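Okay, here's the structure, questions in a sec.
The complex appears here minus one protein chain, its other protein chains still in place.
We just call them A and B in the order they show up, numbering each chain from 1.
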Amino acid sequence: MGSKKVGNQTIVFENGPYIISGHTIAGPMEGQGPLAASFDTILKDTSDGEKSWERTESKMLEKAMREVANKADIPLDSVDYLLAGDLLNQIISSNFAARQIGLPFIGLYGACSSMALSMAMGSMLIDGGFGSKVICSASSHHETAERQYRLPTEQGNQRPMYGQWTVTGAGGVLLSDSGTGPKVTTATIGRVIDYGETDVNNMGAAMAPAVADTIINHLNDLQRQADYYDLIVTGDLGSVGLQLLLKVLEKNNVKIPNNFNDCGVMIYNTEQDTHAGGSGCGCSAIVFAGHLLKKVYAGNLKKILFIGSGSLHSPTSALQGETIPAIGHAVSIEV
Amino acid sequence: MVKKDLRPPNLNITPEDYKELTTQLSPKPTLLKNTLLAFLIGGLICSIGQVFVNFYMIYGGLPPLSASTAGTASLIVIGAVLTGLGVYDDIVKVGGAGAILPVTGFANSMVSPAMEYKKEGYVFGVGAKLFSVAGPVLVYGISSSIVVGFIYYIVGLVR
Partner (left out) sequence: MFEMIIPAFIIGGLICVIGQLMMDLTKANITPAHVLVTYVTGGVILGGLGLYKPLIELGGAGATIPLSGFGYVLSKGVIEGVDENGLLGVFSGGVEAAAVGIAVAVLSSYLVAVVFNPKG
């Protein structure tokens, strides 16, 4: 075993890559939320002139991939790997976006944890010496997710109060072996945890134990306390999942300073009536690559633990009554 | 299935306790408000239906039974058009079962998947998805009516 692995499931990067740029594209609803100012592009409508929402999602992701390279002033050709993930069957948004880009591509599926997963994998590729520039990205789209996982968009239905709203958005970051600024310093790859939740509308509850497991292992492996970080931010637990996470951590004697938050909670106003907050790959992707990364660049945040949370069910498994397995992947970003 | 023997450190909470915690922390539906709105919207849609029925009886000269059928058919068309205009899902969001249960809601459940999957073609998209909710309704409705009819038939024979 290499010396980079510490404890049970954490990797400490020797030469952690720099996050040299980030780009975000958000949907109209996200553009009315509190983080609107942090997004690079806000779509006027959910289709953005495309004939299907699937095409819109793929186009957003492609644009995010191109723009991160553009912003960092790096020709796209010099990027070694493209990592991306999304929620649609066979990750078509990522595959189709990568078709347009034409770079070596690794498609990832970690459900809503895809952004954190892609950053962990990208950092491994760079620290391992397998490349020097990696684009890590993820996307989701409210309408594409809705029609795949739930009901047709025009079908009337009352969403439960603990339900979450899939974010329309695509975000990407460019990792580089050289540069200045924030670095990915460690990554904790999560394991799949299932606490028996069967309600697909209550994904926060399904994912909270997996996130708790990853946080506990991360802190144990590195012998850190939670207050080591300025911010511990989860991907899309929503308000219900975040409360559950804090309760579970408390039961496991993790001292909880007041530094926990969740991208799904941050992205919408309560007046937007999303119930428990945002969800989807795009949720953590645009909050991280937009709002949080800007704060890190500005020096307002120095140490972040970013934990993507993914709920690994499918419409088929849900219909067959299976419980929902979930996963959390953590990366720490330090200046 | 929930796996119990993971490598430690394990979460210090049993799935049963976690389930209880989840129930505790998940907000409940606003029962009183939902019920009241279901009553109002459901009642409103049915009254509109009654106006149609009355209209067909008085001005159309239809007998009550045909007027009732025509009223139902009219509401089906209205429900379908409102779904096409993208309004009906907002009515359901407010009215819940009050908008799902009337035939307008049935029309919504037929149009919405058909429209949504139009991009996947007119046979497998529109044609097949038209029945994604209407199919089960017809299957259970027709089958149960056959059972009822059969029992009625047997009872008639025995008598």
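Everything that follows uses one rule, which is that a contact is a pair of C-beta atoms (placed from the backbone, for glycine too) under 8 Å apart; a residue touches a chain by one contact, two chains touch by 3 or more.
Fair warning: this is a prediction, and the values are worked out from it, not measured in the lab.
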Selected from A:32, A:47 or A:261 as touching the chain missing from the view: A:47
Could you tell which one of A:202, A:217, A:279 or A:311 touches the chain left off the display? A:202
Extract the touching residues of chain A with respect to the undisplayed chain. 46-47, 53, 142-143, 151-158, 160, 198-202
Applying the definition given at the start, please give the residues of chain B touching the unseen chain. 29, 31, 34-35, 38-47, 49-55, 58, 68-69, 71-73, 75-77, 80-81, 83-86, 92, 95-98, 100-107, 109-112, 114-116, 118, 122, 126, 130, 132-134, 136-138, 140-142, 144-146, 148-153, 156
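Criterion: only the chains that are shown with their structure count from here on.
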So, what's the distance in Å between the C-alpha centres of chain B and chain A? 35
As the complex stands, chain A meets chain B at residues 8, 51-52, 147, 151-162, 191, 193-197, 202, 205, 209, 212-213, 216-217, 220, 240, 243-244, 247-248, 251-253, 275-276, 323
Sort out for me which residues of chain B touch chain A in the complex. 1-3, 6-7, 9-13, 15, 18-19, 21-22, 25-30, 34, 83, 86, 88-89, 91-93, 96, 99-100, 105, 108-109, 111-113, 115-117, 119, 129, 133
